[in-house]
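The other protein chains are all here in position, but one chain of the complex has been omitted.
This part shows chain A:
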Amino acid sequence: MTPLLQVRDVAKFYGPRVGCRDVSFDLYPGEVMGIVGESGSGKSTLLGCLAGHLAPDAGEVIFDTAVDGPRDTLMMSEPERRMLGRTDWAFVHQHARDGLRMGVSAGGNVGERLMAVGARHYGEIRSSAIDWLGRVEIAEDRVDDRPTAFSGGMQQRLQIARNLVTGPRLVFMDEPTGGLDVSVQARLLDLLRGLVREMGLSAIIVTHDLAVVRLLADRLMVMKDGHVVETGLTDQVLDDPQHGYTQLLVSSVLQV
């Protein structure tokens, strides 16, 4: 099987400082990969490099495109990469405000990606927007409300609907549950897990919340000081951490 995403020796430097370096992994279709680590360990930088938001200084990010097969996204032209960004890829920001247009109704937010890839039939755009709002548990009568009128959890679910409406194959998530209270978090995770299974999505989830990766991720990568210190199956890494930092991380989780 061809990996959906092959990452080879990706490195990103901020001047003399290391953002991340020597990161390599394969992601297969339908697989969910978690990236954990403390603040400043380079996980968001890595995600930015993979999703095309940042330009890495070295390495290859080879994505198995639907049309042309495996291609290095870093060698693509900007229009091609941005096209990927609204068709095969999706990016869920930590703050829903970064990923939504706050001045546009919920329906318009979901419809934007459809219109960006050429949908020009109002009725169809609207019905698929309503369908997607339903799937993320937002009532149909909220379709014309602006996200500013939504709670934090609803905004996050709206952001997920907006990203998944074009049927992407790879979803990047940056702390999707950050800033939400635990009961809302639980429902969001439940929803995400359902969607990932149902649509056969591959995902890369950056988080510092080990519970999130325990629930969602098949595989885990632990980062520290810009490089990967440990990888493995999620349960294996969390139950039997080998590296000193991973042991610290796992033992630091508060027990209720």
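A few notes on this one:
Criterion: a residue touches a chain if its C-beta (ideal position, glycine included) is under 8 Å from a C-beta of that chain, and two chains touch if they have at least 3 such contacts; residues count from 1.
Operating definition for what follows: contacts and distances are computed from a predicted model.
Per the UniProt record, the absent chain's protein name among "tRNA modification GTPase MnmE", "ABC transporter permease", "NADH-quinone oxidoreductase subunit C" or "Alpha-D-ribose 1-methylphosphonate 5-phosphate C-P lyase" is "Alpha-D-ribose 1-methylphosphonate 5-phosphate C-P lyase". Residue A:115 is the one among A:115, A:149 or A:233 that touches the chain missing from this view.
Across A:8, A:53, A:126 or A:227, the single residue that touches the chain missing here is A:126. Of the listed residues A:82, A:97, A:208 or A:243, the one in contact with the hidden chain in the full complex is A:82. Touching residues on chain A toward the chain that is not drawn are 78-79, 82, 86, 101, 104-105, 107-108, 111-113, 115-117, 120-123, 125-126, 143-144.
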